[in-house]
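Got a structure here, written out as structure tokens. Questions coming.
Of the protein chains in this complex, one is absent; all others appear in place.
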Amino acid sequence: MPEILIKNASVCDPVQGINCETMDICIRDGKIVDSVSGNAKVIDAEGKLTMAGGFDGHTHSAGKINVGRFINPNDARKNPVPGLSGQVARTEKTRAQVGYNTPNTYAIGYRYAKLGYTTICEAAIPLLAARHTHEEFKEIPILDKMGLSLFGSNWQVMEYIRDKEPEKLAAYIAWGLKASRGYGVKIVNPGGGEAWGWGKNVSGLYDPVPNFDVTPAEILMGLAEANERLQLPHSVHVHCNNLGKPGNYATTIETMKLFEKVKPSRDRQALHVTHVQFNAYAGTSWRDFETGAPMVADYVNGADHLTFDLGQVIFGPAVTMTADGPVEYANARMLHEKWSNQDIELEDASGVVPLFYSPKSFVNAVQWAIGLELALLVKDPWKVMFTTDSPNGGSFVNYPEAFTYLMSAKRRAEVISGFSKMALDRMVLPGIDRELDFYELAVMTRSTQSKIYSMPEKGNLKAGSDADIAIYDILPGQVDPSTEYAKVKKAFSSAAYTLKSGEVVVKDGEIEETPKGKTYWVNAKVPESVDTAMQKDIDRKFRKYYTVSKSNYMVEDMYIPKPVEISTEGVF
Amino acid sequence: MPVIKDAVCSLCGSLCDDITVTVEDNKITKIENACILGHSKFVGMFEHDRIETPMIRKDGELVPVSYEEAIEAAAKILVNSRRTLSYGWCSTSCEAISGAIQLAEETGSVIDSTANVCHGPSALAAQEKGSPSASLGEIKNRADVIVFWGCNPVHAHPRHMSRYSSFSKGFFTEKGRKGRTMVVIDVRKTDTAKIADKYVEIEQGSDLLLVTALRSIVNGHEDVVPETVAGVPRAEVLELAETLKNAKFVCIFFGMGVTQSRSKYKNGDAVSSLISDLNQHTKAVMIGMRGHYNVTGFGQVATWETGFPMAIDFARGYPYYNPGETGANDLLVREEPDAAIIAAADPGAHFPQKAVRHLARIPVIQIDPYANPTTEIADVVIPSAVVGIEAEGTAYRMDAISLRMKKLIDTKFKTDVEIVKDLTAKVRELKRGA
Partner (left out) sequence: MQVVKLSLKKANKIPIEADNINPDNFAGKTAEEIKEILIWYGNGQCPLGDFFTVEVEGKDSVENTKLVFEGDVSRVKRIGQNMTAGEIEINGNVDMHCGFGMKGGKIVINGDADSWLGCEMSGGEIILNGNASYYVGAGYRGESCGMRGGKITVNGNTKDYLGEHMCGGEIFVKGDAGLLPAISNNGGKIIIEGKATMPASEMKNGTVIIKGEVFDMLPSYKEEGTEELEGVTYRKFTGDVNAGGKGVLLIK
């Protein structure tokens, strides 16, 4: 592969502690290197802000999103973010694109790349339906991908925990990751997915799962133990119980506290809590609903064992999609919206419901504020991953809009000025002056992911890292993001350059090339004896309860055309 | 003598994957576990006449030609067309469907699946109300009340009841059939109705009335339900509602009786609403009894690639969707297409007369292993490998779970994937030359 020399880049790379320093970046064979020859193609960054490619650590972009597309054909023509949404005819270089919250696969690849993002992590892969996720991955151009496999309401998992079989549990997790080609362990409303199989839910960490005699707390601890025993690159990734319920901040803190005793087996967090905005509610009902962010932030500030992501709300239409089946049914009934549900035998639940976040609704206004409060009240940006839980809080194409909220108190004040008194009384955001700078923004959108997912070659511009680079048309020394937030939004909406594995894929906001990205998955090794014992148990499950044969369950090689297999060694 | 286990049957939407296939001298000589329909596919294929070679119609007669000639002739038709209808694509793999969609996009064609005459209305229903569903194993392991509405699995999905529904035994359903109540709602007493615990006979075209009545009762408004609904006495309707409400887990399986009778998609739409209402009292889901083994797959692939599950019009370069305007029959009845490509389907046999007459007037490209009535009106015919037997690929079961179909025997025929790929390449070449 050719060599590239990026000159005069104003580099912001928190992993290396570089804060808007002008420097050159050398690329060869898709990697960043120390130097290149005189034959290198030169890109003059002209002092523009340069970061590693963005890394969306939690997005619903392959699998369940297809239900969202299916039930919302009206999303196809929505175009609230011109250039990043709506129906776009095919071109010589690009396939046809549709959609806003639930774009087609090609649009997802192109639009993330235009934002300067180069890696995405699908938030939830159901094991039985994993092949579908990978089929969609194949049709998402440019981006590197990975996914988190669902284990939190899985029969075999719950039985092993109930029967105190931690070694077989770890073997099952390893097998499940291989079967689904997943990267990490996802837990959604632990135990609730099984309760939802009967139309019920679990009410908290110590509410036992009907018929399985385990509590959500035990599920969390059991899976955490297995996760660390297998030395997986990511910690368990948890969507807490009681999502969306006023008062749930207490469950969230309780969950976080539970993990204080978990010792990570790698240099990373013991727990990642996802879309905390939806789990940081105080009050006892929608009538006295108010922000719970200060309490959560307070705990997080004093803790050093966890990371979390925001789940920031964007006003306008959104589509909720989650394995939290009961939440979706409740949403649909309360909001009189369409309701899709797909429970997966022996494994988990899911639901999809479109909705609308309005600044005139005091609840939505407070939800919007909570995400920002979390980001700004938590002192250490390395604990914070930026997400909108796309498209639950809103589509990822709104990230640049959301960045302006984080970086500009003035912009926030503008939005807040449209809120009712009732909304203002329920939030603390108006009193927060803090504004993130480009460095902190980089931490939340690429650098911290490098550590959170144990991917040293991503999220930074060190020699040896992947040459995934975003150059934005903004001169950091000459722009004040606090007042010139419109410029910031424009720049981040349309990268001057996006490079993927050393290839220019976006130039001046237009797609140049559409290479295929890689898919990262984890192959955790377990001792044969443990594996064999575990296989006997799951053989029985397939024989008696599943409706597919075990031999047809595993995702086959041909669904992963560019695999990157990460091996780990379990400790038994 | 290879014996292949856990092969996937590629006939109906049940997509059974426990088939054992014995292959001798590149022929399937023995099949275990398949039903009569599956059997007819696996073993029957060796008894049917295949289309042996590519053909082009010259002076009214189909004449054998080389594959390259056929591809060129087909590509020319597509390149010269202003409005091609690409139809079928359901008895083939997801990979072939993906190629077909790309071809349609590049030629500005309309592409539609056999859902047009089948479960298309289910998509429309889901677009109104959503799709409250579950994987089939949830039914096997939990359901104690099973309703078959407007469908006849005894004949159309023979192993459905033993593998997934009425007769299946699961974790919470060890008693199997004995622990279940099976209800059939239909306009006549089908063979499935004959083995039901409760058979509710309704008047033709009155499904929406019965669903609405059930909703009213479930929602506490039984006072608005008249003495007779859909030809069913009020007492029986109340009893049916009670059965559903008092279930631990009810699944409504629905078929053409619901999707193709009067008020079509509104029936499925209303059933969706009924399911949502029932979930206030019990656990309830619905699943469509998809006919072809990969019509669900077409819906899935089309949705992730274009945003829409069927009836996709690429004329303006981006996907546009509007059943009633962009469906295969909509176009044919209005005599819009000036060319057609028909694959893995038989509109010649299944479409209305007016539509078939128009097909006969325009250049038609057919891709299929077997001759059928559509062959009579085709102008270019390209034989293909039988997917699921001679060609591997992905298919989606009626509950949207995917499986990989195996290649069981070798074949001289090109696969749909290859044919579409070659056709697309030729179209590009001709366009560049123009």
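Labels A and B are assigned to the chains in the order they are written; within every chain, residues are numbered from 1.
Definition applied: a residue touches a chain if its C-beta (ideal position, glycine included) is under 8 Å from a C-beta of that chain, and two chains touch if they have at least 3 such contacts.
Bear in mind that the values here come from a model prediction, so they are computed numbers and not experimental data.
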Practice prompt. Decide which residue listed in B:I56, B:V225 or B:A328 touches the omitted chain of the complex.
Written response: B:V225
Fill in: Contact partner of the left-out chain, one of B:S162, B:T243 or B:S263
B:S263
Worksheet item: Where the complex has a chain not shown, which of B:N33, B:T190 or B:S206 is the residue touching it?
Response: B:S206
Practice prompt. Could you tell which one of B:F42, B:W149, B:F172 or B:F314 touches the chain left off the display?
Written response: B:F314
Worksheet, complete the sentence: Considering the complete complex, of B:K27, B:K175 or B:R334, the missing chain is touched by B:R334
Response to the item:
Missing-chain contacts on subunit A, rising order, are 71-75, 77, 336
Worksheet entry | Hidden partner interface residues of subunit B, rising order | 81-83, 107-109, 124, 127-128, 206, 208-209, 212-213, 215-216, 219, 221, 223-226, 229, 262-263, 266, 270, 273, 277, 314-316, 321-325, 334-336, 338
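Here, only the chains that are shown with their structure count from here on.
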Worksheet entry | Gap in Å, rounded to a whole number, between the CA centres of subunit B and subunit A | 34
Worksheet item: Where on subunit B is subunit A touching in the complex?
Response: 5-6, 8, 17-18, 94, 98, 102, 105-106, 123, 126-138, 140-142, 163-164, 169-172, 248-249, 272, 276, 279-280, 282-285, 299-301, 303-309, 314, 316-321, 394, 396, 400-404
Practice prompt. Mind listing the subunit A positions that touch subunit B in their complex?
Written response: 65-67, 69-73, 75-76, 87-90, 95-99, 102-106, 128-129, 131-132, 135-136, 139, 155, 197-199, 211, 329, 332-333, 337-346, 352-353, 544-549, 551-552, 556
